[in-house]
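Apart from one protein chain that is not included, each protein chain of the complex appears where it belongs.
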Amino acid sequence: MVVIETKNLTYTYPGATKPSILNVSIKVEKGEFVLITGPSGCGKTTLCRTFNGLVPHFYQGELKGEISVAGIDTLKHHTYEMAKHVGLVFQNPENQLFALSVEKDVAFGLENMGFPREEMRKKVDWALNQTGIYDLRERSPHEISGGQQQRVAIASVLAMEPEIIVLDEPTSFLDPLSAAKIFEVIYDLNKKQGITVILVEHRLDLTAKYTNHLIVMDRGQIRFEGNPREILSSEKTRLIGVGIPKATLLYQMLKKDGLNLGTNVPLSSEELADQLLEALKPSD
Amino acid sequence: MSVFDGLRFRKVYSPIHNLDPRIKFVYVISIFVCAILFFQIIPLLLLFLLQIPFVLLAKVQRQWLRSLRGAAFLATLIFVINVATSYFTSGYHLTGPILESAAALTLRFVVLVESFSVFFLTTSPDHLGLALEESRVPYEFAFAFTTAVRFVPVLAEEAQTIMDAQKARGLELEKGGLLKRIRNYVPVLIPLIVSAIRRSLELAEAMESRAWGATKKRTNLYLLKLHRGDYALLAITVGILATAVYIHFYLSIPTITQLIH
Partner (left out) sequence: MIEAVDVHFSYPNKVEALKGVSLTVKDGEFVAIMGQNGAGKSTFVKHFNGLLKPTTGIVRADGVQTTKTSVAALSRNVGFVFQNPDHQLFSETVEEEIAFALKNFGFATDVIESRVTWALNLLSLTQYRKTSPFLLSGGERKRVALASVLAWDPKTLILDEPTIGQDHEQKEILRQFILQLQTQGKTVVIVTHDVEFVAESNPRVILMKEGKIVADGVGKDILTNPALLELASIVLPQIAQVFSKLSPLNLPKNIIDIYEAKDLILKAWESKTQK
């Protein structure tokens, strides 16, 4: 079942000279883990914001083309209507949390939607548990670490039980360990809850292994879309300036010099290590 | 900063901290009314002394005393002006009653300041925000309040970082005459303001994405419930008010000068 579909989506910010996204057509199936990447300024952030209507409603300007998210035409509906279908998590952990306690922040969306207290309590506790931050619930957002703050942001989006969660470079400000934890949380939500995930990231070495639907953008357009193993092993992708995982690069380099480790292009150090052990283990 | 210290909330848990802020506010307003009711020193002294058990129960003595010190300057000013005015208008007589009534007016000011100080010292911004949310105040105001409080430490840190960044480019904030020193702060204020604007935009995006404006009838995760302590304070407040009104209208209060003689 298709949960997001866009046809020739084009958008120019008011006052800008050229469009940020141009003729973008994508299809996302329910339950997928989609990874969007590309150099700075390629339009991935703008694309994210079309999914819940921030573009064009918040940013003004004209959005051309067609878009349907969870069956809803975002052009004809308010952003607050989209909130129960699409949750958006942003880059800066600090600027997404407004309340004075974690659980009040998680409840924010539900409060806006007018849920009765007992129901909110249940959903908030559930979201806190899913993201592993239940014991932080009474803390103030300023006291907790960036990684914890992002988990609060995820929980507050999760509490509204959307079918889709979009995350725009959520780990930019985090150290690699905290980033890895966030990806694990997201992956869990995707696998166990069946939530469709759209993740925008630069750090492919940490994230490529989670997806089988990779979208590479450059200068507002989609350049490549499909299986990450094919895309990341292609020379053309490297030319765009995308950070190919070292494991994948090494696989390529070895292949060029005569050592073919197999048809499966590795996306993580584990996969490459397994291939190397297979190829190089001393024959008995 | 010490005057503000008297108003800043400390995360301490005491029976006073847990009281409903709305009831506490009613109490403070009542003290306010009582203070205005009297101009004699004895009842005002009693009102002042009445704060002390609350301060001790709430364990905020040190901060409370600090705010007293902060108010001392204005209090002295009030005293001196009152004495001077009475002195000149009564034909250059400096008498006991004049001093006493000036002291009373000063004490009235102190009582007003101190009761509010106790309120702010024992009420967390969360509690205050909650009280605002549950009252008839439109949600936008309560939200603006809690968000502002939430970002105060963030902005303070950012201001420090900006100052550091500009100092590292050779900016010497303390150099020069008054005008130059004010101009020195431009490289600190502009990034701060720009950052605040950017931050607001990001916050607005996040709010929109979390269904802001979905319904007119917002609900609340928390509920302020009144407990025994709150009813006790309410009873005390009513008692104080009633006693004050009675004393004011039906009893005549002696002044200290009269008692001495």
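Going in written order, the chains are labelled A and B, and every chain counts its residues from 1.
The rule is short, and it goes like this: a residue touches a chain if its C-beta (ideal position, glycine included) is under 8 Å from a C-beta of that chain, and two chains touch if they have at least 3 such contacts.
Everything numeric in this text was worked out from a predicted model, so none of it was measured.
**Student:** Decide which residue listed in B:49, B:152, B:190 or B:226 touches the omitted chain of the complex.
**Tutor:** Residue touching the chain left out of view: B:190.
**Student:** Touching the missing chain, which residues of chain B?
**Tutor:** 158, 161-162, 164-172, 186-187, 190-191, 194-195, 198
**Student:** Just the residue numbers, please: which parts of chain A touch the chain that's not shown?
**Tutor:** The missing chain touches chain A at positions 38-41, 91, 145-146, 169, 172-178, 180, 202, 205, 241-243, 245-247, 249-250, 253-254, 257-259, 269-270, 272-273, 276-277, 279-283.
The working rule: only the chains that are shown with their structure count from here on.
**Student:** Could you state the distance in Å from the CA-based centre of chain A to that of chain B?
**Tutor:** Measuring from centre to centre gives 46 Å for this pair.
**Student:** Using the touch definition up top, name the residues of chain A that touch chain B in the complex.
**Tutor:** Its residues touching chain B are 49, 52, 54, 57-58, 78-81, 83-84, 87-88, 90, 92, 94-101, 103-104, 107-117, 120-121, 124, 140-142, 153, 156-157, 160.
**Student:** Which of the residues in chain B end up touching chain A in this complex?
**Tutor:** Those in contact with chain A are residues 124-126, 129, 143, 146-147, 149-150, 153-154, 199, 202-215, 217-223.
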